[in-house]
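Excerpt of the complex: some chains, original placement.
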């Protein structure tokens, strides 16, 4: 479609893994440097709340639905935990996977205890898994909660796993949410810019943050600060909670074309739909994120017009 | 009895251990994919409360009673701690064992401190034990308490040990009980579905949960959500506390034939009976769980009619 993407390889990628890294980067960014990540870690993060309910397709109650959507839709990678990948991967062997390396449930609330999410599998285990399974593992994901009383524990693990992931040619995405008793406004644009800058210092390739809330009503403008602060670390925006399709796509278009975000990570807005509709909505998101299509063009994809 | 069971091998089983895994899976599931697990970890979890009392056979005061029942009854595996297996295994060499890898006593109550149960033996120790003892170790068990303030510690250990157990061909069962100050209703069907979905993300083959309490009086219907949410991870139901035989078997029948559970894990309801009666009750449970027998047929086995 275009000339081959130039990939800026960070220096902590081992020389012998540089080719692997470039391959993984190109896969994740659909060869154009843009990211459409299908996020499927909610079975840990939100338990079954995102999968069963009045506005949720019954198909979504079965975790395989995630794989079915991911396999049929246009995406850069499907992000989920190793346990699910190990169980379904053999039936979805051509999917590019991004292994989410930590997680926590939503049972303990922030006002009860500051959030903490610690590393599950070691990178050495992941290396074995990649080798033995033959799956296309393009990268790893990890969540940090800056401002939490456990911040230091997560920063240690984040820096070390980003380093080791790079060493073995994997691309990295940090999910970064400022949270805890010390954080008064999680969606403050300046705070989110602080967090993307932090993510850059941790060495990650991509950082996924929540879209800021702007008091002046111009979040896309205010979000520029975060994109700039991240530097060569690229910013991905969370899909967020149930928004109408047009509004969702328009917001995404702003994030990319006004703010300079590199793409999006969307989960429940996709998988809560029935398979066919989910695939179409995913492709619409892909069209905006990766293909520079307009909101109307994307909407037409979704509406199969 | 039937055609050979097709086993879905997760991709974190090392290629060299796939045959072992299939053997273990078939043994645990009695070659038909259904589980009758005799649970014998109560000497840790409940100290001597389950073994001595007015309605408990005096035979149950001696831990060997557990082995005697397990050896004579029809079961998929006997789950207990390594310490007991090491002590009695030589006299019960043909029993299939599932090694429970953690445990806590019931002395500290949940309202005093959130529950925490940490890994005892390492998988490397278990591998040595399996090799040196020559026992039939089919798998490992581990308890997690989602929602506890120590949730993260248990999730780390659960994911890593499931991975390493699979690597060496062992089958895994998670005991998963939402518990702690942040959990208001441990038996909420939707919460239990969240927990089975979590277990699937952790990569376990089986997850044992408590049977939910249904406000509409239809627990078996409401339990379907949990079975669906678990996906390819199979759901086992706890036997629970002292229920009359017929009611027990009927409930089990519902769990399997209405809810879609793959079997059961039963402990004190079996071992609190005298040896002969315990064996018969165990076989009755096996008949329902594994052999698709009716409640009346199973009851006849128990009553030796």
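Chains: A and B, in written order; residue numbering restarts at 1 for each.
Here is the rule we use: a contact is a pair of C-beta atoms (placed from the backbone, for glycine too) under 8 Å apart; a residue touches a chain by one contact, two chains touch by 3 or more.
Note that the structure is a prediction, hence the values are computed from the model and not measured.
Enquirer: All chains are the same sequence, and 2 are placed; what is the full number of copies?
Expert: Taking the 2 displayed chains as part of the assembly, the whole thing totals 5 copies.
Operating definition for what follows: only the chains that are shown with their structure count from here on.
Enquirer: Starting from the mean Cα coordinates of chain A and chain B, work out the distance between those two points in Å.
Expert: 35
Enquirer: For chain A, which residues count as touching chain B in their complex?
Expert: 41, 43-44, 46-49, 51-52, 61-64, 80-90, 103-105, 107-109, 112-113, 116-122, 125, 128-129, 132-133, 135
Enquirer: Contact residues on chain B for chain A in the complex?
Expert: So the residues of chain B touching chain A come out as 8-12, 14-15, 146-147, 149, 151-153, 155-156, 159-160, 162-164, 166-167, 178, 180-183, 190-191, 193-195, 197-198, 200-204, 225, 228-233.
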